[in-house]
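One chain of protein is taken out of this complex; the other chains stay put.
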Amino acid sequence: MPLTESETAVLEPDALEALVSALRARGYRVLGPMLRDGAIVYDDLSSAADLPIGWTDVQQPGRYRVERREDAARFGYAVGPHSWKRFLLPARLRVWRARRDGDGFEIDGEEAESAPLAFVGVRGCEISAIAIQDRVLLGGRHVDADYAARRDGAFVVAVDCFEPADTCFCVSMGGGPGITAGHDLALSEILDGEHRFLARAGSQRGAELLRALPTRRAATDDVAAAAAAVEAAAGRMTRTVEAGDLRDLLARNLEHPRWEQVAQRCLTCGNCTMVCPTCFCTNVEDVSDLTGMEVERVRIWESCFAVDHSFLHGGSVRQSGRSRYRQWLTHKFGTWHDQFDSSGCVGCGRCIAWCPVGIDVTEELAAIRESDGARG
Amino acid sequence: MRAVPELLGEARFFDGLRPETIELVAGCASNVHFDAGTTIFREGEHADFFYLLRHGSVALETYVPSRGAVMIETIEDGDVLGWSWLFPPYRWHFDARALTAVRATAFDGECLRGKCAADPALGYELVSRFAQTLIQRLQWTRLRLLDVYGHAGEH
Partner (left out) sequence: MPASTELDWPPAGAMVPRPFRVHRRRRETSDTWTLTLEPLAGDGIDPLPGQFTMLYAFGVGEIPVSVSGVTNGLLTHTVRSVGAVSGAICAAKAGAVLGVRGPFGTTWPLAEASGGDVVVVAGGVGLAPLRTAVQSLERTRTAYGEVTLLYGGRTPGDLLFRRELEQLRRRGKLDLDVTVDTAQHGWAGRVGVVPKLISTARFDPGSAVALVCGPEVMMRFAVAALLQRGVAPEHIHLSMERNMQCAVGHCGHCQLGPTLVCRDGPIYRYDELAPLLEVREL
């Protein structure tokens, strides 16, 4: 039956297989969540059976476990250690290759065929995160061509969150738990009564794909159930951040004693930056083969917690752990506003769960706010 | 050649002194000049004077065996040269050599010390001006100690 963009439809759980196949048939490389090594990670989805059916995650500061659910929910978890940046901004990317040519060198323009990406299971916080990275890598004077190529044509199948983790605080940062924009298709998983999915198209191609799937018309109670689940999720946020004036708060508290306190705990391991969906720092490395005739420029993920990150003239500008933790937190919540006109945080809580010592950014921010102006 | 009090009145070093005070100080002063290359004073000699350079440039040096004369610093127009007259044993710590032709005002140390003893207010004015100069020179010397232009690897 004909659908317009704003219309909704209902899918049965088994129809997700048709969704994956339809994306594949259209030439997409389908990526989505699956259970592996005790975590829900993002990787190539060969079928809907790969989804973490009946699994949830239980997250605390410094703790992540998966647990069995009592139902067969497909998306009954919050977020895992991966974010979609692993596909949009790959951890290791060859930027170009070159070879020696007499006195000079020649850079090889590589034309590589690669399938456009389709992301299945994108959270509201993740849509916000992708938008934030878009601003960094596409919104300035220079555009990152590789990111642009991957981003352009990436198909987003988003999912409302109905099972937030204790570490989540997306409501404070304004990016969830429901899906409002940035999607080609948005799915709301309804477990109340019959297990079904409310599907909403968010673009022409989303609508076109939805038309190709076995659906039935959405009824008012389908829409109501979906909305109720999102509202309930929003109400279950245990962590909050007073986000309105963080830029100024952090700018005037650069010598706060809290930095020294958190530095006593922080291992500067960089886990937080690796799991954070908006962290974008990279190293540009030039590597050559043993003959020195063939070289590559490679872009790899880097963390501001690495001592060498700020290396200059025989030493690093930020040598102490204190200064590096301060750099991360003040950048994420404060100076990101100055640089890119938005916050850098979407409230996904990954940094809290994956910090080996359980540092909670919401707690750190609250502590600074509580003794605003203190000097250490 | 202009009168000493008039020249002193224009000197930055004596900024803020009342005309009477300048007259008092001028009583111990005389205009001098040195040809380029002349030794103005030698390390160890009795420090009888201090000089206010009006024109020219002077090198402060010290003799280092097998290196010869090593230039520590140069003193130029408007600078004060010599503070060893202030405190015993009143002996110069470095050599001073005129790099160019030099015109200066020389102040007799013993004369000034006498006047300062008689007039502590004058003493305060002079010593505080010298203190400022010394502090400035010390800061600059410390900056040179930092060797800011050196290789990063050397630090």
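In this document, chain identifiers A and B correspond to the written order of the chains, with residue numbering beginning at 1 in each.
As a working rule, a residue touches a chain if its C-beta (ideal position, glycine included) is under 8 Å from a C-beta of that chain, and two chains touch if they have at least 3 such contacts.
Just so it is clear, the structure is predicted and the values come from calculations on it, not from any experiment.
Trainee: Which displayed chains make contact with the chain that has been left out?
Mentor: By the stated touch criterion, the chain not on view contacts A, B.
Trainee: Out of B:A3, B:V70 or B:A131, which touches the unshown chain?
Mentor: B:V70
Trainee: Which one, A:R24, A:R69 or A:R86, makes contact with the chain that was left out?
Mentor: A:R86
Trainee: Just to verify: which one of A:L35, A:V58 or A:V95 makes contact with the chain not shown?
Mentor: With A:L35, A:V58 or A:V95 as choices, the missing chain is touched by A:V95.
Trainee: Contact with the hidden chain only, please: which chain B residues?
Mentor: 57, 59, 68, 70-74, 76-78, 99, 136, 139-140, 143-144, 146-153
Trainee: With the missing chain put back, which residues of chain A would touch it? List them for me.
Mentor: Residues in contact with the chain left out: 43-44, 46, 86-87, 90-96, 98, 100, 103-105, 107, 109-112, 114, 136-137, 140-146, 149-150, 251, 254-255, 280-286, 288, 292, 295, 297, 299, 302, 304, 309-314, 317-320, 322-323, 327, 331, 334-335, 337-339.
The definition used in the following text is that only the chains that are shown with their structure count from here on.
Trainee: Calculate how many whole Å lie between the centre of chain A and the centre of chain B, each centre taken as the average of the chain's C-alpha atoms.
Mentor: 68
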